[in-house]
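In this view, the complex is presented without one of its protein chains, the others remaining in place.
Presenting chain A:
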């Protein structure tokens, strides 16, 4: 065994060069056809091709240089740091916390509460539409979905790849019931939650016996079945055309946000007409729903059912031998998780004013699951941070028009949205398999509360 700091630099460099060359050759092989050749349709609609050697060269050089830097500099550096840490014997978790760290949640909540007004003040009415709607509401919807899924995956350890089905159930419940029967948002919000929870139980029943990967695949199948039914049952759902003109939410029936209504919010308050008020209203609704989800999750974790979930996640067999009813434990997890998905769905429907099966593809499930896992399963703060980074990051990408100057006018950053999302999923998993927040706050403890490393829990085993 040679100490990394003592090994000759020349040896590392030689090794790095060799590996870089190898990586270059592999990258050349991988990208030769897919990057080096471009296929497109010509005027006669026939498929033709042209070469893109420059782009291919960039890919190969990036691969080679990246590998070189990794082997020559980054890896020795990480090894040295690990060695020093092991030598010093000091644990990473320290008791001293900064002011910001201690009051993080309060600060975040206050910031969220004043966020719409802050953006109104800074960028004005027209400008803040984007910030409140595209960033605020969009991110909060995903936070809520991810927190809902967190109950199923993070707490109960049941890997659900079809969560978007409950989102769809909620959205379609609201869309259909409001357009066929004219019920209001405030009546349908709890109703779509209950309907989604019912579906959670219906779909949960058959999969009770399954564990781990198999459970994941069956939930995926259920999610796809619901989407395909929505597409094909055209009499009710109007198929791929979707349902449009869904009613807006009203201010608890006191003020309406429809422009034609007599009790219009803007008129009643004598404000100048703008859609930003409705967006701010929606922002507070989804914020309240998120807070509800978080509150319920935190409280449930301390109740017998929450403890049963976490026990189930850790070891199902031990759970059963201790007399925990795994059937009700699993079903409640499915039902409550689905209920929050349903709430988010009906909110989504009223916010968009339009639902179609396009919004409920498997990719959405994958994105929500990715947020839960990247944030660190079970950690509400971590999941919220992950949602902000992943969803906000992709929204920021839309705004990056300055990249057009760098890469030419044909460059559309939106195209790279999902590509970067997938890459982020892989990279975060590789470097932080436990997610952004890798520690857990236990609810039951002896003498004092200490955060435990996420590595001590084994989620997803169930």
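Simple rule for what comes next: a residue touches a chain if its C-beta (ideal position, glycine included) is under 8 Å from a C-beta of that chain, and two chains touch if they have at least 3 such contacts; residues count from 1.
Definition applied: contacts and distances are computed from a predicted model.
For the chain that is left out, the UniProt protein name among "NADH-quinone oxidoreductase subunit N", "DNA 3'-5' helicase", "Branched-chain amino acid ABC transporter permease LivH" or "PqqA peptide cyclase" is "Branched-chain amino acid ABC transporter permease LivH". Interface note: of A:20, A:373 or A:389, the residue touching the hidden chain in the full complex is A:373.
Considering the full assembly, A:206 is the residue among A:14, A:124, A:206 or A:304 that touches the omitted chain. Among A:17, A:191 or A:221, only A:221 touches the chain left out of the display.
Checked against the full complex, the one of A:14, A:29 or A:353 touching the unshown chain is A:29.
Interface with the hidden chain, as seen from chain A, comprises residues 26, 29-30, 32-35, 37-41, 47-49, 159, 206-207, 209-210, 212-214, 216-218, 220-222, 224-225, 228-229, 231-232, 317, 362-363, 366, 369-370, 373, 415-416, 418-419, 421-426, 429-430, 433-434, 458-461.
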